[in-house]
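Removed from the display is one protein chain of the complex; every other protein chain stays in position.
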Amino acid sequence: MSSLIGFLSLIAATGINFVLLSSKIFINFNINKYNTLVRFSSILTFISFFSLMYAYITSDFSNFNVFQNSHTDKPLIYKISGTWGNHEGSMLLWISILSIYGFFFSFTKKIDIELKKLTLLIQSFLHLLFSFFIIFTSNPFLINSVVVTEGLGLNPILQDPGLAIHPPLLYAGYVGYSIIFSLAIASLLNKNNNEEWLYIAKKWSLVSWTCLTGGIALGSYWAYYELGWGGWWFWDPVENISLMPWIAGLALVHSLLMIRGEQVLKRWIIFLSILCFSLSIFGTFLVRSGILTSVHSFAADASRGLFILLIFFIITGFGFLVFLLKKPETSKPITLLFINKFSALIFNNILMIIATLTVLLGTIYPIIVEVLTNKRISVGAPYFNSTVIPIMIPGFLLMSIAPILSWQTNKIRSARNYVIFFILISLIIVIQSYFSKFNTWGIVGLILGSWIIFASLFAVLTSYKLNFNFRFFQKVNPHIAHIGVGIAIVGITFSSVFKNEFTYNIVEGENFKINNTDIVFDKIETTNEKNFQSLRANFLISKNKKVIGNVKAGKNYYPVSKMITTEAGIFHEWFRDVYFILGEQKDNEWLVKVHVNPFVSFIWLGVIIMVYSGLIGVSRR
Amino acid sequence: MKLNLFSKISIKTLLFFCFFGISLSANENIEEKVKKLTLELRCMTCQNQSVYDSDADFSNDIKNLVKNKFEEGESEYEIKKFLAERYGEYILFRPFFNYNNLFLWGFPFILLTISLFFLIFKTRKK
Partner (left out) sequence: MNRLILISPLIILFVICLFVLIYLVSGKNPNKPPSALLNKDTPLFKSVSLYDDKTFINNESIKNKKVLINFFASWCTPCKVEHPLIFELANENPDLYILGFNHKDKKEDAKKYLKDDGDPYNFVGIDSDGLIALEFGVFGLPETFLINEDGKIIYKYMGPLTEKIIKDEIESLL
């Protein structure tokens, strides 16, 4: 029953969008009709989504999708997240989020009416394309032809709280760019519009960029504790795909900041808006078509791949074609001075786009080579580390001096203080690392990270009157965001350059020592949980003969899908993570791998700060 | 100009670190060489995992092979070539810098140069 309701409301929503689109040709609706129709179709899409969710919660196995991806044994949260834990459901989630954005956008006031109409129209068009995709190739409401009482279960690797909310957040980021895309195209098509839309675009781009940041961070945190490889970023194709719209979105957010400098690079902003959404769809295509090998394996189907490729081609082609044919009138001639905030921002924008394109090239290069030569190559972490990072470094350098640059003139404020400060920090770091463990990348990363942190702190302390109200936090927000970046850089550098690994073959009761920490391999425990069997090794951690904590590392066995997952055990401290992986058993001995990852918590802290300032930024005009 | 002083100093310090780093990396022991190389090899039986990080049978074989070859005095490039001949370049996470991959390696830096020239050209014109 719920499947029927879901399917019918999806059809109805599609019908409404169809009516809206054709109305452009036959009758000219007024804006109120537009608003009503868009909201109505959004609500119908939600109903469709929630009826699928209802089918999952009640384990309604008459729905084929539920039967394939759910199981009565699963805890409630994974029944809910099972809704988007599969291809069909995740596409329904995609258009539901598209509808949420459309719904809220329809409440926007202070916008040229024709512009708003056009934007909603393009939004409906996107909705229509993806609804067709769902209805014709990935219908989640198919009826199960046999009567069953039990489902096949959800991929155990997805049964994790972090991964349960990772897709909605990520999609909120991807799909959020659709509003900016529609706005940008609408502004090209609309003849008489002012620059008001740029302020609206700024808000929405911050919303989606913030969601995307959160989504990527969650995914990467999940990879850190669930894959059990000790790392948190692998330059895996699926990760690269989410990184591209992220960097491009970052460039977009920064370009939109330039409105404050009263020089607007309209054409560049429109280009970025189209690019961001195109990359988001391209990512969806690459993931869903299954033409990439990845740690995040997705069920794949070539015909679906073709359909999304077509959608990608239509949307991106349409976007760039309009961009080619309808040039925005350049408002003012742009004067680039040698060094001020404005040219620094432009330079950083260029770097970010080069980084994005490099990631794009690295991700699709194997496809191109295989088509041309029938040989397969890999483009992996070493390539990205040695291309993307060097390109970003001048950008980080500029970030660290950004606070002293002014918007309009070539003047540099209190430069001498800064230079002294920078040299001092660099000296401290060099001397410090000379006595510990020397590494070029480590030095560069640490110096850049701490320069950025201190320069931004310095700017906050000297340029603003300290009073802790909301307006103050709004004002210093850009600096706070940069402090977050600096902290993340320090964390990334430390955790990737200065990590240590130890391997032990030990029996229960034995102990070992890492630095000043004593670790006892206490015992092996096996328990039966609701939907899996768990095997855990308990480690007792003590410092100065005092037990300060324990960590359980091991494996889970999921009988329904006959899969084993690794469950790393992590002992978090402020300045390092001690990361345990339980390996194979040989006779009585267990293989235990221990990674000591310094400053990992700084990465997450930096990301949290960035997300925070993204949220504050939305509230600011 | 004050900026000049600042930029000169920072460039000098950076250069100093680079040379220092290179001179230090010259003498590594075999274990570190094995780690460095196996980190750049794909475990063919896994999903996008490096040989170093993986405990699969295949990875252990490759780790031993790499270690033996280093002990026999072969260079990193020779080992990579040996593996690529048998398993294809697919096994290398860092693609060879050769004719086929020229575009891949050159692209970011070419793009950077072009856009720098473009910027300078634009500023000059105004």
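Should a chain be cited, it is by its letter among A and B, assigned in written order, with residues numbered from 1 in that chain.
The working rule: contacts are C-beta pairs under 8 Å (C-beta built on N, C-alpha and C of every residue); 3 or more make two chains touch, one makes a residue touch a chain.
The shown structure was predicted, so the numbers you read here are calculated from the model rather than taken from an experiment.
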* **Which displayed chains the unshown chain touches** => A, B
* **Options A:S289, A:S450, A:S495 or A:T517, residue touching the unrepresented chain** => A:S289
* Structure fact -> Missing-chain contact, candidates A:L76, A:L324 or A:I431, resolves to A:L324
* Structure fact -> Contacting the left-out chain: of A:K33, A:R376, A:K552 or A:R620, that is A:R376
* Asked: Going by the touch rule given at the top, which residues of chain A touch the chain that is not shown?
  -> 271, 274-275, 278, 282, 285, 289-293, 302, 305-306, 309, 312-313, 316-317, 320-321, 323-324, 327, 364, 367-368, 370-371, 374-376
* Tell me, which residues in chain B touch the chain that this view leaves out? -> 44-45, 57-58, 61, 65, 84-90
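Just so it is clear, only the chains that are shown with their structure count from here on.
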* To do: Take the average of all CA coordinates in chain A, do the same for chain B, and state the distance between these two points in whole angstrom.
  => 26
* Asked: Where on chain B is chain A touching in the complex?
  -> 2-3, 5-6, 9-10, 13-14, 17-18, 20-22, 24, 39-40, 42, 47-50, 53, 55, 88-95, 100-101, 104-105, 107-109, 111-112, 115, 119, 122-123, 126
* Tell me, which parts of chain A touch chain B in their complex? -> 229-231, 234, 236-237, 293-295, 297, 333-339, 343, 346-347, 350-351, 354-355, 357-358, 361-362, 365, 369, 373, 375-383, 386-388, 391, 397, 401, 412, 415-416, 418-419, 422-423, 426, 430, 438-441, 443-444, 583-584, 591
